[in-house]
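All protein chains of the complex are present and in place, except for one that has been dropped.
Order of writing sets the chain letters: A and B. Residues in each chain are counted from 1.
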Amino acid sequence: MSLDKAAVRAIAELARIEVRDEELDHLAGELSGILHFVEQLAEVNTDGVPPMSSVADLTLPMRADVVTDGGQFAAVLANAPDGVVEDHGGFFTVPKVVE
Amino acid sequence: MIIQGDTGDWEIVIGLEVHAQVISNAKLFSGAATAFGAEPNDQVSFVDAGFPGMLPVINEKCVEQAVRTGLGLKAQINLTSVFARKNYFYADLPQGYQISQYDMPIVGEGTLLIDLPDGSTRAIGIERLHLEQDAGKSIHDMHPSKSYIDLNRSGVALMEIVSKPDMRSPEEAGAYLTKLRTILRYLGTCDGNMQEGSMRCDANVSVRPVGSTDLRTRCEIKNVNSIRFVQQAIEYEARRHIDVYENGGEIKQETRLFDSVKGETRSMRSKEHAHDYRYFPDPDLLPLVISQDLVDGIKATLPELPDEKKARFMAEYGLNAYDAGVMVAEKDSADFFEAVAKGRDGKTAANWVMGDFFATMNSDAKYTWTNPPVSAENLGKMIDLIKDGTISTRLAKDVFIFMVETGKDPATIVEEKGLKQVTDTGAIEKAIDEVFAANPDKVAEVKAGKDKLMGWFVGQVMKATQGKANPGMLNELIAKKFKE
Partner (left out) sequence: MSELTKLTIAQARDKMAKGEFTAVELTEAHIKAMEAKRDLGAYIVETPDLAREQAKASDLRRQAGQAGTLEGIPLGIKDLFCTKGVQTTAASRILEGFKPQYESTVSGKLLDAGSIMLGKLNLDEFAMGSSNMTSYYGKVTNPWKSKSDAAKQLVPGGSSGGSAAAVAARIAMGATGTDTGGSIRQPAAFCGITGIKPTYGRCSRWGIVAFASSLDQAGPMARDVRDCAIMLGAMAGHDPKDSTSAPMPVPNFEAALTGDIRGLKVGIPKEYRPDGLSDEIQKVWEQGIEWLKEAGATPVEISLPHTKYALPTYYIVAPAEASSNLARYDGVRFGLRVEGSSLDDMYKKTRAAGFGAEVRRRIMIGTYVLSAGYYDAYYSKAQKVRRLIADDFRRAFENVDVILTPTAPSAAFGMDENTDDPVTMWLNDVFTIPTSLAGLPGLSLPAGLNADGLPLGLQLIGRPFDEETVFKVAGVMESAAGFTATPEGV
């Protein structure tokens, strides 16, 4: 699969990474090269092989329904950009969203 | 419901996706509290806020609640299910993905019976139920150029309950939501409060010409926060589709928002981009495997559900389908009714509960199921007093009012207020004689064949006994007197 500039732009959009137009050609070449490399998997017969999403031979452990966390807004907000505590009443901020 | 258009008749096809917040102490994958009303970003663990290196660990209660709900919907419980990441960027989605279930949900197909106004029921298919994380809240009106984000809700467990596209009218959609809410409340798995957002509904709406079996393009109407609005939104959306089709247009598959002030739906700007959620199994979570023993254990603790209760009320207490449906709509009302009706005449109990009791209950917000105007015990005792002839139904209305006012036992009220009905034949005959003596002309008229006046005599004697005369005996004795 070779990716064209439009495909690269669409991927970058999905990944929310700004890509300048002049980078598109180079990126398309690079990403196509990688895809070409990984496409050798097509030659492996995987009929009837279930996908392996984890190597851990375990099932999901569960926690008890007990409140053990939270009540720590200062710690949660400590690294926030945009002065959330001083200027915005402890809310995180983003540019205004219009729904 | 059939909508007549300019080109012909149209049918509405509706499927509903309900997001029901699971009742649990802690969140789905973190130990932060689920309770409302905290300061912004206070009920938040670093897991909920998507901090680097944080990992999810599932809350067993949420799994049990999902199974419980699945059993309540007579649905397939999948002993193995898988959590997947649904990847998208949004301001209130801190991880950049929602942990949800995709091709292996915990609950598969089931059925929900909706109760229609004519007393009939209709089965609506449940497609699936899966567990997922709730997002945080975006608040758009607190700052001129910024949206504010509060993550207190982020990570609270949701059950997404997806129906099959089986509903054909806004009324059926309303009945589905009402019934689902009833079941969730019976099960104790969701409080079902749509105004507070603990139960949210997205409606998928399309239309098609009557007789067609194709599914046309649907639109999804997001987060409508009351059953009435869901119905309004569906009706508006269906008419919009018909207009578009009849004017030669095409419906675009999209997400729309209901504006309850204008009563219309509009395209959501933030959802304009086609989504590609890139689902894949969450590598931080292993497959969720539950045992049949766990499922059986939960099954053993299920309460009697509304459909079964309704059938039993009809069989055991002789209620009609409508009355039984009203009674079981809330578990509290069903329990109250049953406490009143147990060992008594069901219809009498139903009449009192649905009549004077509900009227009083609804007359003042101070009354709740934990603080009813009259206790079930007293209402039951009052019915006993009617049955044993201590008071008449008419007197009982007064006793009821006194019970509401004083909270006293009905027997005490009867005693104190002297409301005991007169069953002493001599006393009633004496009163009749007095009325006859005072009204010889009317007695003559009756004897001449004017039967209508009989009622007047009954009223007069009742008045003379302050309403306490046993009505049955009174009628009998007056008739006997005229025959003399």
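In this section, contacts are C-beta pairs under 8 Å (C-beta built on N, C-alpha and C of every residue); 3 or more make two chains touch, one makes a residue touch a chain.
Bear in mind the structure is a predicted one, so any value in this text is a computation, not a measurement.
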Hidden-chain contact residue, picked from the options B:62, B:124 or B:285: B:285
From B:97, B:176 or B:400, residue that would touch the chain that is not displayed: B:97
Interface residues of subunit A (partner: the chain not displayed): 1, 3, 8, 11-12, 14-19, 27, 30-31, 33-35, 37-42, 44, 46, 49-58, 60-61, 63, 72, 75-76, 78-82, 92-95, 97
Contact footprint on subunit B, counting only the chain that is left out: 46, 49-58, 85, 87, 89-91, 94-97, 147, 149, 276, 278-280, 283-286
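The rule is short, and it goes like this: only the chains that are shown with their structure count from here on.
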In the complex, subunit A residues that touch subunit B: 13-14, 16, 53-54, 56, 58-73, 75-77, 88-99
Complex contact set, residues of subunit B against subunit A: 24-26, 30-33, 39-49, 57-63, 89, 91, 138-140, 142-151, 257, 268-270, 273, 276, 278, 280-281, 283, 285-289
